[in-house]
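Every protein chain of the complex appears in place save one, which is left out.
Moving on, here comes chain A:
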Amino acid sequence: MNPFLLLRVHRGAATLLALLALSASLLVAGLPRGFEASYDAALHDIMRGSPASLTDVVVRLQPMMFQQNLKSEAEFTGKDRIFRAGLPPALTSVLDTGPGNDSHFAAKTFGTPVGGRVSGPDAPAAQYVELGWLSGVDKRVRYVAGGPPGPPAIVKSVPGYPNLKDVKRFDIALAKSASDKMKLPVGTTVVLGNSRPALARVTGLFEPVAPADRFWAHELNSIQITVRRTDADTEEQHVTALTSEASLRQLDNDARDLNYSWVIAVDSAAVDARNAPAVIQGLTEFQSFLTRTNAGSITNYQQVAGFAGFDLDTALGLILGDFLKRLATAQALLFLILGGLVVVAAGVLALAVQLMTERMRSALSLARARGASIEELVRAVVGTVGLAAVPAVLAGYGLSYLLPGPVTPIVHMAPLVITLITLAYAGGRVAVVHRKPLQERRDDIAARRPSPRRMTLEILVVAIALGGAYLLRDRGLTTGVAALGADPFLMMVPAALTVAVALITLRCYPYPLRLIVWLAARARPAVPFVGLTLAARARSVTALPVLILLPALAVSVYGSVVGATLDSTQRRAAWMATGADARVDRGAELPADVIERIRHVPGVRTVVPADRGVLQIGWGGKTAIGFAVDLDAYRRIVADTPLAVPPAAPDVPPPAVPVLVSPDLAGLTSFEVGWHVRMNLVKRGVITGGLAGLSFAENNLIVMPYDASKRAGARPYTNTLLIEGDGIDGAALRAAAGNRPDILVSTFDEALAKVDKSPLTSTITSSFVVVTIALAVYALLTVIIALVVGAAERARALSFLRTLGLSERQAASLTVLEITPLIVLTACAGLLLGLALPPTLGPGLDLGIYAGDLSIQAYELSLTTPILLAAGLAAVAVAGAFLHAVIGRNRSLGSILRVGE
């Protein structure tokens, strides 16, 4: 039995098998790559979006004793070497060691006020100038005036400051922009500090060569000033000036508060979804290394009192931890759909193998009868199937390398598993079928009874699946993943549930069919009766298609339910965030001209003004959040959104103000509050659950009419605008508001984009689409292959009927009728399973992080999409049956009757 010859003879089936193997291999090797690539892209987005000061590893020291003072760059380098030697390998591998990386050391003072100016213009405000030495800064700045700072000097006396004698004078360089704002031109000398002061002379002004350089994220205060408002009118200006390395000798913790830092640059491209857990672990190890170093450096008793140790300062662990939490959910979801895809792909491959072995069946039976051992048959079939499938799997595996994405073990494993399943199925099937050669010939009289062994096995599978589903609900799929890793048993639960439902469907499938056959038998037309009877008797065709169609549908429906829920929750989150199509907020009152300009922004239809603030209840210290808005007007502008607005409080005679209060204030019936003016409020209703979209507060909330202040004798105030309209451009609104930083403009579209464009969300939705399409194609193929497998037998049955007067059209409808009950019943089971999966897995799979942190309470059972999917898939499958019947129609009756003779 030469496999090459068999391959040539059965080239049609072999080609189909090869194509399926190729596509399955490409999908199972390519999709994980795509998933990994998108995980990495998401992480890199997050890493790039975070400033270097958060993602780099920084070791800080605030020296408390003179022994801890570092006097030269060499000393910093020495410490740096120790730190780097103590870095665990997981961290070493993600460090940025390339040219121009932002690793550096810094020594900076902090909290140094400018005590006065010796020379130069007057200070515009209270100022703080810190002295800072940054290693390697010379290459990162360009001097636009003066020159780099020189070594420090001792000044005998300072004009205008008779108390100052023999003071240190540091040369400093300032960023040009800082110098302009703080009025510190070259030549200015200032007194730093109030106690034990020193002088600082501005010798140069610089501009950063590349302000966007990650280096400057750590030293932002050196290239721009920070303005701190202490009260309404006074400002403090803070800046860190650069000084020379020589100044390190004179900078000590004695006179000034000092901070040392060692920045160890992390290459954000080197951190990916796979090494992130190791990096987090590495940070913990590094932290304990620093603790050990600190403990080791305490050598005497006095040191303990004033000791300050090295601190690890990085948000890398937090960022990665947060990402991993999101990732776990995404991975669980994608694992589910990938698992479904693998099950379906393997099923279709098995079906193609079945087609091939059916084609070889007579030859194999002959060979078996002529003295071939089972091993020889298995070898021949496995060889042939292998010749067809293995090169195709390899090709698919190779093609997957064209897709972007890192290579993970699953990329190698999945095609291997596909190959093994295919070959094992081929070999196993042949061995079982030809173990007893006569069995096939007596198929006609010996109907197999369900064996107790098989029943037990099936009951066991169903029990395990149900038990797993219970555990999954109980323990969750993603809880503790970071600590314990994903539980493979729980990950298998959806697949097990699918198999369980498929088994139940297979067992129960004849019962509804029997009823239909009973009805059909009483009807006049013969075709439905014969077709349905054929369907009821079909054995070989049933099991595999059910096992394929069911997960295909379940996964698609599950995907659509999850997708719809995610979408609606994201929209709800976006509505909650803005409360209207657009919203303008300001801490203080919005000027009337701004409101007027906003009314004229294109797209704006209605503007509902509102006022929000903290009001004082009675004369005591109790406060509440007050919201003055015309609820009826607001309800009109959010009529078509998920936001529910309570009815406005029934009116009361002025000057009293009717209000709605949160339940905790329900005890107050008539009370006085202080806001813009003192007001008398009358409680006319209670609102529970806060004011969705406007205020997240559920307690201490008082909602009053917009004109409440006016009733109380003042004028209405406005600090919030709720805007309704179409296609409102956030930028246009901002421009209308004067692009002022204190006016906050948000639009629904922006809020939605922020939620649904968040990393990984698009991966999840697009993966569902890809997998659903692949599954639909597989479902179509399943039906066609299943029909082709039984084609010879059916053709004979049909041709006998045609000799009795069955028309071609009736023959085609017979084929369709034969397969339809299976498809329809499986579609129903798949639909139910798909709808049942989200609530079953729901508690175990927290999608909240993809929905703007709004927890998903209940899955949206909008039945339209799932039913359309099920109907579509069923229609596609039935169309496949029809196609098969139509193609079969072209054969002549004579040729069909000879089939199988």
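Quick note on the criterion: a contact is a pair of C-beta atoms (placed from the backbone, for glycine too) under 8 Å apart; a residue touches a chain by one contact, two chains touch by 3 or more; residues count from 1.
Basically, contacts and distances are computed from a predicted model.
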From the options "Cytochrome c oxidase subunit 1", "Glycosyl hydrolase", "ABC transporter ATP-binding protein" or "CubicO group peptidase, beta-lactamase class C family", the chain left out of the display has the UniProt protein name "ABC transporter ATP-binding protein"
Contact with the hidden chain, among A:372, A:418 or A:590, goes to A:372
The one of A:9, A:37 or A:883 in touch with the missing chain is A:9
Chain A positions in touch with the non-displayed chain are 1, 5, 8-9, 362-363, 366-367, 369-374, 376, 437-438, 442, 445-447, 901
